[in-house]
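Missing here: one protein chain of the complex. Every other protein chain is in place.
Up next, chain A:
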Amino acid sequence: MEGVKHKILVLSGKGGVGKSTVSCQLALALVLQGKKVGLLDVDLCGPSVPRIVGLQGRDVKKSNQGWIPVYPEEHKSLAVMSIGFLLPDPDAAVVWRGPKKTAMIKQFIEDVVWGELDYLIVDTPPGTSDEHIAVIESLKEHQPDGAVIVTTPQGVSISDVRKEISFCNKVGLPILGVVENMSGFICPNCSECTNIFSSEGGKLLSEELNIRFLGKIPIDPALTALQEGGGSFVSKFPDSQTLKAIQLFVSDLITSPTPDAK
């Protein structure tokens, strides 16, 4: 961890809100700005990162210094680690209780040869349990920068996200900002915007709790399709408003100073 300058966790109390999407896009946007980036997936029961970055079926190599992460391209500007790379069969269930998950995460943080990195992005499963406690405990001595919280606009998601924010406050992890994902859908035929999962929820939450609002990401089937496609991830960056919106808040996130957690 010594060679890693910044460590950012991507968290949400709710599942399926786009934590892995935001983690991967965040990592990609940083790579495009010329940074060296590590992407660590600590969702052990449902790892999505290998698929999203198009690295399915790749293996992690072991060296005498530790595990070598998987690099999607030859410049090695992005290094990826996930349990998905360690499974012989991608459909095999990882039926592990907490202590085993904790031990695995500890290994991911201590035994992976990350090398020199500008950023390490940590993608997490939903909740406030073993994985989260393990990551915080393992990273504590390395002073993580803080957490990006992802939510969708609807109330059911916001309720769980409030719990995640309480968790951050309790363990002393600064909150870098809130991203509202799946915010509105624009019909490709008539351009009518429908708020499928309501709207403004993330923005209102950030105002209420005085946390920085990083921005909204609309529902964009092109983004979903991009994630689904696999293949080389870094080169695949189409001219899309959605991805530009993501780029913008990433620039915002890394250029302006870290706000204090409330």
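FYI, contacts are C-beta pairs under 8 Å (C-beta built on N, C-alpha and C of every residue); 3 or more make two chains touch, one makes a residue touch a chain; residues count from 1.
We take it that contacts and distances are computed from a predicted model.
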**Message:** When one chain of this assembly is omitted, its UniProt record names it as which of these: "Cytosolic Fe-S cluster assembly factor NUBP1 homolog", "Alkylglycerone-phosphate synthase", "Glyceronephosphate O-acyltransferase" or "26S proteasome complex subunit SEM1"?
**Reply:** "Cytosolic Fe-S cluster assembly factor NUBP1 homolog"
**Item:** Hidden-chain contact residue, picked from the options A:Ile8, A:Ala27 or A:Ile52
**Value:** A:Ile52
**Listed residues A:Ser129, A:Gln143 or A:Ser256, member touching the removed chain** = A:Ser129
**Prompt:** So that we can see where the missing chain sits, which residues of chain A does it touch?
**Reply:** 13-17, 20, 44-46, 48, 51-52, 90-103, 106, 125-130, 132-133, 152, 154-157, 159-160, 162-167, 170-171, 185, 187-190, 192, 194-198, 219, 221, 224-225, 227-229
